[in-house]
Structure formats: structure tokens, C-alpha cells
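Quick one: this structure, given as C-alpha cells, is what I'll be asking you about.
The excerpt is restricted to a subset of chains, each kept in its original location.
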């Protein structure tokens, strides 16, 4: 996987393919809102296994059903394809959990 | 929550409200088939938190995307409302994970 | 479990029984430093199950091996025995994970 810092134009293009992600202080940011703590933690575990596989990890915080995610590639001090790939995976995993009615 | 052993008639009635659960050797049984190990383990974590809350735990095995669940209430050596309540919760949690396309 | 706001004297007494917890902006705070993301997430899952059981949840953030925890009881807008009970449980669960050498 490419770990070169990507250009502003590429960032814009990548962002346009994602839903509700935005750039904040140079990081790729999204707030996931689940209904319960259980869902939030299940999301973190499901996502966490993907992170380990990619060897790429988020900065994230959790309060009850909310998971606030910031992605950045520290070793290039900027955004790379890794961040957008992880964002995509997070959306996929969150997609169905979000629908839970428990 | 009631932990009295329930009658065969009540078991039949409870079973009729669930999907794909059956009685096998006196235990409430279902095989959950997820597409990935990641989904299976997320399901186990989400379900596990409910189990801790209910103080009621399954016998289950996992191979890759499959989670084979058996529920029984050991202290009454039979089935109770706890087992059916947990089955219902498992179905709810599995419901959306199952749809994941990752 | 008591959910009354506790006095400053009781807070001091409770704090004296814990290691490395401090009060910051009215919340009970500790930074747990694990060696790996794997350990940090295992800690969050182990702790998360206790939270569900207690029906009391933290504000926490994670970056790689670090888990930054803040505890407060929102419904009394202050600290209660619940916060100190959860802190104690977190220390217990972190205790051994911390030693991992993986």
C-alpha cells in the first residue's frame, strides 16, 4: 500500500467518494453515532482488527454511543491512501451496526 | 428475570417466535454464519456484553465466520426464559452484522 | 450502588486508595499506557463488559497503546462511588495486560 503523502487534489477526490468525512486540522475526521455503548465498542473491535491487519491505527475517542475518529499518517505528517482505505473500511463496518435497534 | 425451568409447551411457543433456533439435546441451538472471522468475533463481543449484563452465558464455538451457539440454564438443568431472552438478543445483534459485505 | 455526589473529603480519601488517578476539571482521570494497540483494545473490551454490567460508562480516547480515561457521573454532574468503583475495576484489568511483552 502506498504511504506517500497525497496532494490536496487527491484528498478532495478521495473525500468526494466518502460520506460525512471531513478534513480538520490536517486529519481525516468523522463522528460515528451509534445507539448504544455496546454498538460503539463492537465497532471499535471490528475496526480494530482491520487496523491491526493494515498496521494503521486511528486516534479515536468514545463516549457512550459516539466514536469520534481522526485519521492521519504520522510518519509522513499528512494524509495517505492508508487513511482513506481505513476510512472506507470503517464506513463498511459501521454501516450495518448503525441500524441495530437494541 | 424468571429462572424457573419452562414447560415443553412454553418451549414450543417461544421457539415459534424465533428464527432458525432449534432444540438439540435439551439445549437451544443455532448456527450463525457470518462472512468473515472479523464479523464473527464482533458478534461475540457485542453478544458477550449482553451476556455479562444478563449474567447468562452461552456454550459456543467459532471457526472462521461460523459461530455455533448452545444455550441452557445449568442451574435448573433445562431451558428458562433467560435462554430465550439471550437468543432474541443474539438474533438482534447478528441481524445487521450478517449483511456486511466486507 | 450509591449514586449520590460525594464530598471533596470523600474524593480525597477514595483517591488515596488508587494509583495514578487524579482529578482534572471535576473528572477522575488516568492515562493507561500499554505497549501495543492490541493490549489497549483488549483492555477496552474487558473494561467495557464491566461498564455494561455497572451501567456506567467512561469518556475515553485511544491512540495506539494509550487509553486516556475520564470518569464522571453525568446525572449528578459530579463524582460518585460508581466512578471510583469503575476506576478500581479498570486498574485490576489493566494490571496484568500492562505486563505483556508482545
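All chains are identified by letter, namely A, B and C, in their written order; residue positions are counted from 1 within each chain.
Note that a contact is a pair of C-beta atoms (placed from the backbone, for glycine too) under 8 Å apart; a residue touches a chain by one contact, two chains touch by 3 or more.
Because the structure is a prediction, the values reported are computed rather than measured.
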- Which total copy number does the whole complex reach if 3 copies are given here? 4
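Assume only the chains that are shown with their structure count from here on.
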- Task: Name the chain whose C-alpha centroid is most distant from the C-alpha centroid of chain A.
- Result: B
- For chain A paired with chain C, centre-to-centre distance based on mean C-alpha positions, whole Å: 25
- Message: Quick check: how many Å separate the C-alpha centres of chain B and chain C?
- Response: 31
- On chain B, where are the residues touching two or more other chains? 45, 49-50
- Item | Residue ranges of chain B in contact with chain C within the complex | 45, 48-50, 52-53
- Message: Could you list, by residue number, the parts of chain A that touch chain C in their complex?
- Response: 37-38, 41, 44-45, 48, 51-52, 57-64
- Contact residues on chain B for chain A in the complex? 38-39, 41-43, 45-46, 49-50, 89, 92-93, 95-102
